[in-house]
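In this view, the complex is presented without one of its protein chains, the others remaining in place.
Moving on, here comes chain A:
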């Protein structure tokens, strides 16, 4: 699995045989795909909006900047602490409940952030059951306090996003095996010191990759923060667009966001440089925890599982039972549409990621590496902004290239409102989710395999099919399922670009929440969680 990378093989492969430039195409293709909407967004600077900028600078931006930094720091710290500690416990220790917590702790991935946000608000705000009970039974005048605070929103975001770090770190710790820690301890190092000096540094690339995903999603989030009415940088983007009716100003703000993300990606790259060789033992004994330690470990994992998944899902189910009359046969269509779209998106995204990662290995170059960095930017933009960027590109193509032909043939729009447009949008948005796992598992494969295959006269296609594909299965599966789950949850691009009649579960949630009917959104939300759990459980079975 990924994170367990061996020393970068790039140079040695480059020496073995010159590859044709064809292998660079996938990377350039995806980079171009992602760059087009980003370019449209950057072009907004040609339409200056001094009035709006002056206003935002004067009254908003400083506060929004502080809030955003606070959110990123808070989520970053909690996600790292939760993700790494849970992964370490599950990967290297044995305690009661470990076997099912191992996969149970991944399930919050299936809960969209905005869903957890409205469940938390329903449970813990002033008028919610917990605070009402505290006021009435305990006599506390203010209950436990207001959940609508920076701390509240940080906890909610962290609870849905920690699985990214957890999953990647868990694989890394598992791949390390126990010999290294045993060796460290035989040298007289305490377990704590061993963890910080040996295990943690070796898992650093995996943790950094997980953190990057979690933080980019935090930065792009609009749903959860707006449920809490917590103003961040994305708030200003939406205010410029919906409030001041200026898509240009919104795009300008969004392009600033991209700058920040570029810096962050550069940081992640730097963290990856610290890669070291890992031993690849799969079998290893876990430390058996006993007594108080075992109880503490189980209790900690259980608490996180309960807060991030069990309690919210129970609340959703309770709300669903009150609104069962909303269920109708159309739900099977929603489920079918969601799944079809998600499967299409993940197949296309993973295929491209695989070709691009393989291509980079065949003929590495600085330009290629940079293009692949660019290609992952799609993930960090607020969904609606990216969706509109994609929309603008698609309509440009439609109006200028396709329509002349289409009119001649007597058909309406070809690309807009087609499944292809929507799948393209998903690929642009989630390409980085697919690329990370594929690339890091590719890096874990020794270049000697390829050299042997080449000596035997196998072509590159055949090497990809017969040597790499079988070995890459876990990484590919992880990538496919991450994209699948992310696509299932995706809302803004689905809303804007779906063909007529292609309503999905996320669209259904939108219909209910748009007018504040949170409780009625529980039915589609629960269905979405159940549908997403299936691939998550599958993924876990495969990665055992």
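Quick note on the criterion: contacts are C-beta pairs under 8 Å (C-beta built on N, C-alpha and C of every residue); 3 or more make two chains touch, one makes a residue touch a chain; residues count from 1.
Here is the rule we use: contacts and distances are computed from a predicted model.
According to UniProt, the chain absent from the figure is "Extracellular solute-binding protein", selected among "Extracellular solute-binding protein", "histidine kinase", "Transcriptional regulatory protein LiaR" or "Acetolactate synthase". Of A:125, A:221 or A:443, it is A:125 that touches the chain left out of the display. Only one of A:69, A:151, A:183 or A:514 touches the absent chain when the whole complex is considered: A:514.
For the chain missing from the display, the contacting residue among A:244, A:300, A:331 or A:449 is A:244, taking the whole complex into account. Residue-wise, the contact with the chain that is not shown comes from A:420, picked out of A:39, A:93, A:260 or A:420. Residue-level contact of chain A with the missing chain is found at 55, 59-60, 121, 125-127, 132, 146, 148, 226-229, 231, 235, 238-239, 241-245, 247, 344, 384, 387-388, 391-392, 395, 398-399, 403, 410-421, 423, 492, 495-496, 498-501, 503, 507, 510-511, 514-518.
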